[in-house]
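My questions all concern the structure below.
Note that one protein chain of the assembly has been removed; the remaining protein chains are unaltered in position.
The chains carry the letters A and B, assigned in the order they are written, with residues numbered from 1 in each.
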Amino acid sequence: MINTILTIALALIFLSIAIIIYRFMLGPSSVDRVISFDMMTIASISIIGIISYMSDRVIYLDIATVYGLLSFLAVIIIAKYLEKGL
Amino acid sequence: MELFGALITLLGSIILLIAAIGLVRMPDVYNRLQVGTKASTMGTLLSLLGIAIIHPTWAGKLIILILFVLFTNPVSSHVLARASHYINIRISKRTVVDKLKVTDRAFKVGEVKK
Partner (left out) sequence: MKNYITIFVILFFVWFLLNNTLQVEVLIVGLIVSALVTTLVGVMLCVKCNVFSDLKYTPKAILNTFIFLAVFFIELVKSNIDVARRVLAPTRPINPGIVEVKTKLKSKFARMLLANSITLTPGTLTIETRGDSFFIHWIDVKDINVEKASNELIRKFEKYLEEIYD
């Protein structure tokens, strides 16, 4: 029962990532693409959390933390680059 | 109890789906940022909270992850909004007022007069 509900949740998050990829290809400016990238990362953190429960490995949560940290730094650096140039 | 946690995770994924739809439907960068930040923060928060309810021994790491997302996501959206205003991204035609642009222009005129 729980696994079924979690599988439906995974499918919904994958569907949302597919919709975000549409905006990623469409996006008229570079900032739109950065926003899409950021939101894909956030959705991926949810996916990693659910998969870590379904395969029963706590180590995946550490990977999610590091992944979020790297994406945050990447967004900050890209915004800094767009604003003034490195 | 476990069923309750699974339903909270499902609610979080539905909110993430709403965020994705909003990202496609909104007309300009700032509105996309608004929708994206709020809904994706709440969606991830609810998904991880649901996992924490299902599996309470992992709650520590999940709480750290939730706090991390809650602090960093608004900061990154703020930085992106500032950068997009700085490089003059086209703003939607439905915008009513842009006080930041007015202030910038006054600032520049004042500098020229000095």
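In this text, a contact is a pair of C-beta atoms (placed from the backbone, for glycine too) under 8 Å apart; a residue touches a chain by one contact, two chains touch by 3 or more.
Nothing here was measured: the structure is a model prediction, and the numbers come from that model.
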Interface partners of the hidden chain - shown chains only, full complex considered: B
Positions on subunit B where the hidden chain makes contact: 15, 18-19, 21-22, 25-28, 30-31, 33-35, 37-39, 41-42, 57-61, 63-64, 71, 74-75, 77-78, 81-82, 85, 92, 94-101, 103
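One rule holds for everything that comes next: only the chains that are shown with their structure count from here on.
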Separation of mean Cα positions, subunit B and subunit A [Å, integer]: 13
Subunit B-facing residues of subunit A, complex: 1-2, 5-6, 8-10, 12-13, 15-17, 19-20, 22-23, 26, 28-29, 31-32, 34-36, 38-39, 42-43, 45-46, 49-50, 52-53, 58, 61-62, 64-65, 68-69, 72, 75-76, 79-80, 82-83
Of all residues in subunit B, those that touch subunit A in their complex: 2-3, 5-7, 9-10, 12-14, 16-17, 19-21, 23-24, 29, 32-33, 36, 40-41, 43-44, 47-48, 51, 54-55, 58, 61-62, 64-65, 68-69, 72-73, 75-77, 79-80, 82-84, 86-87, 89-90
